[in-house]
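In this view, the complex is presented without one of its protein chains, the others remaining in place.
Chain IDs A, B, C and D follow the sequence of writing; residue 1 opens each chain.
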Amino acid sequence: MELLQFTPAELAALLLSIKVALWCMVATCIPGIFIGWLLARKSFFGKSLLESIVHLPLVLPPVVPGYLLLILLGNQGILGKWLHQSLGITVAFTWVGAVIASAVMAMPLMVRAVRLAVIQVDSGLEAAARTLGASSLRVFFSVTLPLSAPGIITGLILAFSRSLGEFGATITFVGNIEGETRTLPLAIYTYTQTPGGDVQALRLVILSVALALAALFASELMERRALRLLGNKAGRD
Amino acid sequence: MELLQFTPAELAALLLSIKVALWCMVATCIPGIFIGWLLARKSFFGKSLLESIVHLPLVLPPVVPGYLLLILLGNQGILGKWLHQSLGITVAFTWVGAVIASAVMAMPLMVRAVRLAVIQVDSGLEAAARTLGASSLRVFFSVTLPLSAPGIITGLILAFSRSLGEFGATITFVGNIEGETRTLPLAIYTYTQTPGGDVQALRLVILSVALALAALFASELMERRALRLLGNKAGRD
Amino acid sequence: SSPAHAEQKVTVYAAASLTNAIGDIAAQYEKAKGVKVVSSFAASSALAKQIENGAPADVFISADSKWMNYLQDKNKLDKASRHDLLGNHLVLIAPKGQSFKVEMDKSFDFAKAFDGKLCTGDLESVPAGIYAKQSLTALGWWNAIKSRIVGTQDVRASLAFVERGECAAGIVYQTDAKVSSKSDTVAAFPDTSHDPIVYPVAAVAGSQDTAKDFIEYLASPEASAIFSRYGFSLAGH
Amino acid sequence: MLEPMIELDIALDRGSFKLQAALTLEQSTAGTVAGLFGPSGSGKSTLLGILAGTIKPDRGRIVVNGRCLLDTARGVDIPIHQRRVGLVFQDSKLFPHLTVKGNLQYGFKLLAEADQRFGFDQIVNLLELEPLLQHRPSQLSGGEKQRVALGRALLASPGLLLLDEPLASLDERLKQQILPFLRRVKEQLGVPMIYVSHNINEILDLTQQLAVIDHGTILAHGDFHDMLTSDKLLSLANSLGPDNALSVELTGKSEELGYCIASNGDNVLFLPYTEAPVGARFSVVIPASNIALSRKKISGISIQNQIPGTVSAIRIVNHRALVTVDAGSMLIAEITAKALHDLKIKIHDPVYCLIKTQAIRYFGKGD
Partner (left out) sequence: MLEPMIELDIALDRGSFKLQAALTLEQSTAGTVAGLFGPSGSGKSTLLGILAGTIKPDRGRIVVNGRCLLDTARGVDIPIHQRRVGLVFQDSKLFPHLTVKGNLQYGFKLLAEADQRFGFDQIVNLLELEPLLQHRPSQLSGGEKQRVALGRALLASPGLLLLDEPLASLDERLKQQILPFLRRVKEQLGVPMIYVSHNINEILDLTQQLAVIDHGTILAHGDFHDMLTSDKLLSLANSLGPDNALSVELTGKSEELGYCIASNGDNVLFLPYTEAPVGARFSVVIPASNIALSRKKISGISIQNQIPGTVSAIRIVNHRALVTVDAGSMLIAEITAKALHDLKIKIHDPVYCLIKTQAIRYFGKGD
């Protein structure tokens, strides 16, 4: 089908999207799990503040977090300048910046999913592990973490999906540079802004959807496995 | 502080945002719970398809679902025409359309949260309820639903937040009409499009954040209550 | 058409960059004529597609001819009422105090004139970006500079990039450059190097009589004064 | 004989565990309770789950009181909630979001008033749940959870009640309070029950009708007394120790003097006092360690039962002598090897079996 003969530029956008979305998962994973756990299990000063900050990207139009990232991490930004000058790292206008933008946007989803899952872990099991001589750290890794696996997987798939669809923050923070930051959504947006670009946009939409389906399918398999390990019925059929 | 003296138009945008976000919660609630439950507990033909469709809005740049809604529900749209002519209902270009747009965008979040929570409900408790003479429907309402309350609350707060921040699909589907569809994110956008509008945009950002915090706080209270009812430790402190 | 049972009103769909100008004119018009003006500001593409799908617009003001042509091709406009309303000019800007020397000449080595990125609207979809590409090509600078170009969602974002020093140079409309206190205008592109920059206006097919009245009012001295105040020039002036 | 209470023939393969159970439990006029007895992991809970419908067998047929609940061959599978089979789960399965009161009322409230066989307060008082009504399950002790689970199932007034070790974590006092109540439920309300316990005495307090299961197979079922002689029942015997069971008929009683008289063949036995009417037939159990032997009849002793017989076998196990005496029925007496030696008891010797009245336990009927 002609509809599916993609130009090199489109394939580049596809590959870039995959790269960014995978790194977005990686980037949200550890902080997401940590913050989710913290919010589920600990009381500390500034908890509400932390929770609010994590959720902000969800609440604001994506342009705003994008703009804030620019102020913070742009080459002239407070942190970005330092990163650039001391470490030689540039995030603005690079694919790394795109990863950061989508990670920030995905973080609330990841954190909420993990938090929900951790809350539902029976804290009696953690206590049991401790009576068997496991330190808090070990309990976290050997009990809490595996038992919240379904939540972590949900969080990661949401992060991946969000990254695939992230547009506003990305274009605001790193712009639309072909081959560097033009992910699928940016490419799709470009086509929708051109009269008669609908067909091309549709091609890319199909591509996006296929990618998302593959990710969804993979996550389903992982989740079923995790659930089976937990002895949950939903893991069986 | 002068920064916080809002114009009537800004207050209108605030009120509209609240209205839209609340209705978005209402609109996602029942289908979100139903689909989440379905995906968690049932196997049926077309399950993957349903799951994919629900997730699409997350995966695509918001313009695309917005555009699809326009094609479907616009006054000339397939469904919109019928709605308009037979029932006299217009959703495109009205605040109802804004609700639909953000509900569609929020649906994957709601569904995922509910699905995660339902999966973690001990199906043995449902079996116990049935041995006590409760029909499937009653079991759902009296056992499954209350036990997945934390997930439902998480889903609702995500839906509310997403609605507060929804921009792309809304402006594409229902436009940016003051008093009708100009929610906070659209108002913020409008200001960023005007030279010198940054300060005004910032004021609205602050407003958005305050609103989101209030919602977050309310959800926290609800959740804690739900958890306490479930005898979960996290509900206590 | 039937003022008997409805308050007289006119619905104006205008490119987002006209937010302030149209807002002020509308206020005056309401006072003068007692006709309520409802406006929706978004990207020209979004507005055009909404009108195509039956949006209740009476007047459409586009930021370029393309989307006006798009609607005209679909017979959605009152052809007779269409004319170019406003004009603008394309300028090169730099962050405040970091101006550099440029000659608008084919022999000038533009790529060497500054270090860093050049921001402008997305080259394929945002009108300013399209004009910029035309000019750069006409001046023979395109090949040398194209890898350093950052496309943005709209001109306002380009301006922000430059104002923050993220981009060493930007190509924006004169109207934007004029009101920016944090950037310097380096040079203006010759109007001959790109298609004429015009904001066409037209009444939407089937619109009420008030539409034509409002379009007429846009040409009045009162309206012109407001447009000038925001840096626009009337087309043909 | 009435129609069977339960007819069951099912098969379930869970890989390492295969359940293959065929069972017919008879109805009796005095109310039908069947004990299900078997070692840990033998399939008792699984069997109850299949009866209640919470576990689906691979194939099989279940008929309860003439109503077919499951027949995989005919595609019959009555939904759980229409089976009216109550199940007290081994791990209680209380609803964590409801208070104790909410849990107790869950099934109760679904009933029409006419179908409520117990009063709410009646159950609450019996199980001593009054102070806990507002508690949540997470705030209950192990035994409290078990009581609530039992109460919840009773209040749902099921047509068949399945009890999975309902008293396992209760203290003796509560057991002694609840068991007689269950007996009344069986006798007065006629609710048939299947009672799973690893404690044979608990079962025998309620019934003599028993099924023994091991490794997923029903080894035997029927009357406990008949079963004792079956030599398939090693696992049962293992846990019972060498006890004697006798079938007796009540022939007289004296409430004042606290005893009953019963006949067992030609022998007359003095039993602890019971409310049962004269003429009733039932079984009694006499632990072998509570039977003493003597060469002659003895007077001036509180031991009321002195049953003459002939030594038919002597076995020495672990320093203990098991002497089998043919006294009409076969009785096993457990004495020390020293006593055997002192009395010079040999096979074919005539002896008297001395049994204290108070050391005799009732089966099925109790005080």
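Methods note: a contact is a pair of C-beta atoms (placed from the backbone, for glycine too) under 8 Å apart; a residue touches a chain by one contact, two chains touch by 3 or more.
Note that the structure is a prediction, hence the values are computed from the model and not measured.
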Of D:22, D:55, D:111 or D:174, the residue in touch with the unshown chain: D:174
Option touching the unshown chain, where D:217, D:263 or D:358 are the choices: D:358
Residue ranges of subunit D at the interface with the undisplayed chain: 14, 16, 38-41, 44-46, 90-91, 131-132, 135, 139-144, 147, 164-165, 168-174, 198-200, 235, 238-240, 254-259, 270, 272-273, 289-290, 292-296, 298, 300-304, 316, 318-321, 333-343, 345, 354, 356-359, 367
Missing-chain contacts mapped onto subunit A: 122, 124-125, 127-136, 138-139, 142-143, 146-147, 149, 229-232
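Here is the rule we use: only the chains that are shown with their structure count from here on.
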Distance from subunit D to subunit C - Cα centre to Cα centre, in angstrom: 90
Distance from the mean Cα position of subunit B to that of subunit A, given in whole angstrom: 19
Set of subunit C residues in contact with two or more other chains: 43
Subunit A: positions in contact with at least two other chains: 63, 168, 189, 192
